[in-house]
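The complex appears here without one of its protein chains, the remainder shown in place.
Per-chain residue numbering starts at 1, and chain names A and B are given in the order in which the chains are listed.
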Amino acid sequence: MYDFTEEELKRYSRHILLQDVGVEGQEKIKQGKVLVVGAGGLGAPVALYLAAAGVGTIGIVDGDVVDISNLQRQIIHFTPDTDRPKVDSAREKIKLINPNVKVNTYKQFLSADNALDIIKEYDFVVDGTDNFPVKFLINDACVMAGKPFSHGGILRFEGQTFTHLPGTACYRCLFNSPPPAGAVPTCSQAGVLGAIAGMLGTIQAAETLKYLTGVGELLTDRLLTFNAKTMEFRKIKTRRHDHCPLCGTHPTVKELVDYEQPTCELKKHK
Amino acid sequence: MAKITVNGEVQEVQLPLTVAELLQQSDVQQPDMVSVQLNEEFLERNEFPTQQLQEGDEVEFLYFMGGGQVYV
Partner (left out) sequence: MTHTLDITQEHCPMTFVRTKLKLAQIEKGDILEVLLSEGEPLENVPRSAEEQGFKVIAVEHVEGPVHRVIIEK
């Protein structure tokens, strides 16, 4: 029982010292399997902190390669990683921080076809993605499969996150479907202060560790939003809504959907 | 004038006022990217132009946040 090597005892000493964690909590972290969808702005700090914490298995899903514009905020990728698949770059850094962590990489994008299969073996899922179609997909798949997950989104100087446990508010309780096709985001929607990704992603990592160890209260039935310009943090009360098309009393979303990505008009006509 | 709470802040508004009008008044750039909670109840988008606000109402504007990616 509590079979830690010398190296692990030293490595995780700062966790073990915590009354709320101890060796029991560290053992739970070690047994934990977490899937991080997206190895970008949010996925980067999440993966780094979960690796540091000693989460036993970390899965990373991302079909993208590292682009120079990512380096402003995706701190798991470094300049020499440019043009390299993100999952490979992420895996390398995770193993360097903590060789004890098992890393599963999925060099693909999450879709209606693969989502349920991929999330199946994990205890907790983290949404580290940057587009609405896949946020709805993660939500729908997790709710259907009864998987707890952390939702996260950032924009410019703001961030928002909540944690879902079966029976609590889901993404569709707050936003019942993706933005209308006509509501094309302007290019400024792509702007974000790099550090905001760290602020939000680290909160998601903390929620994940709280879930694994059972410490504290999770951000369920609340939407935590912050504005870094004023450093105002707010928790908006939410709950599972009867009308929700996915988890409500008369669900209309019965299967996973690959929503279309809206396109920037300027780019389309180039 | 009536007092309502918008995104945690108390505001004085002139009634009658619908949710759609409040969104416009609040300078919300893209109303299609906003979800509205009124007194902790989710409001359907098609109700924005008809839902009247009352004294003491608590309104939350929830913004879609994707962030970072430029759609191609």
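We adopt the following convention: a contact is a pair of C-beta atoms (placed from the backbone, for glycine too) under 8 Å apart; a residue touches a chain by one contact, two chains touch by 3 or more.
Being a predicted model, the structure only gives us computed values, none of them experimental.
Colleague: Going by the touch rule at the top, give the shown chains the omitted chain contacts.
Modeller: Hidden chain contacts in the full assembly come out as A.
Colleague: Which is it among A:23, A:71, A:145 or A:257 that touches the chain not included here?
Modeller: Residue touching the chain left out of view: A:23.
Colleague: Quick one: say which of A:9, A:68 or A:195 touches the chain that got left out.
Modeller: A:9
Colleague: By the contact definition given up top, give the residues of chain A that touch the hidden chain.
Modeller: Touching the missing chain: residues 1-2, 4, 9-10, 13, 16-17, 19, 22-24.
In this text, only the chains that are shown with their structure count from here on.
Colleague: Within their complex, state which residues of chain A touch chain B.
Modeller: Contact set of chain A toward chain B: 40-41, 73, 130-132, 135, 153-156, 158-160, 173-176, 179-180, 182-187, 189-190, 192, 196-197, 223, 225, 234, 236-239, 241, 243-244, 261-264, 267.
Colleague: Mind listing the chain B positions that touch chain A in their complex?
Modeller: Checking each residue of chain B against chain A gives 7-8, 30, 32-33, 35, 37, 40-42, 44, 60, 62-72.
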